[in-house]
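Below is a slice of the complex: some chains, not all, each in place.
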Amino acid sequence: MSDASINKIGKSTVPRTAISTSDEHSITIRGEDLCRDLIGRISFTDYFSFLVTGQKPSRGDAMVLDACLVAIADHGMVPSVQAARMTYAAAPDALQGAVAAGILGCGSVILGASETAGKLFAEVDAEAKGGDLQAAAQKVVRRMREAKQPIPGYGHSLHKERDPRVNRLFEVAREAGTSLRFIEIAEAVESAIPAIVGKELKLNVSAAIPAVLLGTNFPLRGLRGVPILARTAGVIAHLVEEAESPSGFALAYQATRELVYEGPEARK
Amino acid sequence: MSDASINKIGKSTVPRTAISTSDEHSITIRGEDLCRDLIGRISFTDYFSFLVTGQKPSRGDAMVLDACLVAIADHGMVPSVQAARMTYAAAPDALQGAVAAGILGCGSVILGASETAGKLFAEVDAEAKGGDLQAAAQKVVRRMREAKQPIPGYGHSLHKERDPRVNRLFEVAREAGTSLRFIEIAEAVESAIPAIVGKELKLNVSAAIPAVLLGTNFPLRGLRGVPILARTAGVIAHLVEEAESPSGFALAYQATRELVYEGPEARK
């Protein structure tokens, strides 16, 4: 027998967390007693915000977070739901695997834009330094175009007009009384796009989420978690349906009805 | 070029869903207009229940579902959180991959017991036919012991007494006014265990969840989704922390400090 320990990677060798601790009698989350202070006293949405930030959201902050989670939890048989349903059809014993397959499609092209759009808005905010938002938005969009970067959160394959969820999320933010600063920024970017990019690209839901959430206590660094948590709920609903009324293999069958094989002819 | 379509698997070739549909102007979820009727009007917890069941939960049903989600969203640096943090440390560009790694540990040993415990309770319920719960519980537990099956949802490595979350969830169900039938069943099973299994095994949180949720409109077939959705929130919070204050590699380093290699000695 000999020592097979792996070497340390990175500087710290002592793991740390500020989220939770427990002993035989209690579980402490961010300084509160889970059983006494949280279960039955706080909604799941508020608790998610509390886990991420260490602060309980205000009523307005929570309204906006709820609205975002509801807005993107489901959008029908999108590719990631199809992936989840096909995975479940093939591996019905492992619901967690099918949910994981669904989440793995929350990437840079689909849903991941929430975070990159949030960074763009933060950049415009910093650029403006409290001054002219329109000029700052133009400057940042021009810089992105010059670097050949896409403008994250603008344009949608289905919704050529502004995605209907966008206006509704903005309304909710107004009703909730949270800061509208990042909505103004998002709209400044939207109106800067045509002259610089050469076509209209309307705000889509991935940009609307940071536009409203950055006006609450929810942090930029947690933005990407919002569509992932939301979609998990939608994917679970689809998998509960799949278990009762299977469509996974039917989707896979339909998908290939016009599939073209363009490799070499089979050798004789 | 030739046809490469795959053959159909299973009976139906037309995919179907009752969850949602959309066109350019609107998204319909279970018959409601997402933007007009749902965003800003329904909490994420209620929406999850609506997506899964097609019905909006009563206030009491929603209280119980919120309590369950809060109860199991986080329990510190458990193995699946460690797996998620190590994955994120190695692949920080793909938050969705680290969340998926965390969810993949919601299996039969950890957290998956919610569903199997729910099936056990449904079996006791059916066995009792409205009659003696205690006798029905004994019968079912004895049958499981004879088949050498473990009793899902009883016993916990840390909490030798009843897990503190159990009593709190039962309290919430009483406050919420939902049916207490399955709590009675869960306690009948708990009191049947010592004589049949030969030791006390206290109800743990995985049994408490079906015990309270089966008294609401939440279906047995959706039970396994509850810990998965809850844990997704906890894992995201840990990954937001990991991004700011890394512990993933430190955990991996600590884990192997006493690792023993017990393979053959290296050849000279």
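By letter and in written order, the chains are A and B; residue numbering begins at 1 in each of them.
Note that a contact is a pair of C-beta atoms (placed from the backbone, for glycine too) under 8 Å apart; a residue touches a chain by one contact, two chains touch by 3 or more.
Because the structure is a prediction, the values reported are computed rather than measured.
S.K.: What is the total copy count for the complex if 2 chains are drawn?
M.R.: Oligomeric count for the entire complex in this file: 4 copies.
Assume only the chains that are shown with their structure count from here on.
S.K.: Rounding to the nearest 5 degrees, give the angle of the rotation that lays the CA atoms of chain A over those of chain B.
M.R.: 180
S.K.: Which whole number of Å gives the spacing of the CA centres of chain A and chain B?
M.R.: 22
S.K.: In their shared complex, at which residues does chain B touch chain A?
M.R.: Chain B reaches chain A through residues 1-10, 12-22, 24-27, 29, 34-36, 38-40, 42-45, 47-48, 51-52, 63, 65-67, 69-71, 73-77, 89, 94-97, 99-101, 103-107, 112, 158-161, 164-165, 167-169, 171-172, 175, 219, 221-222, 224-225, 228-230, 232-234, 236-241, 243-247, 249-254, 256-262.
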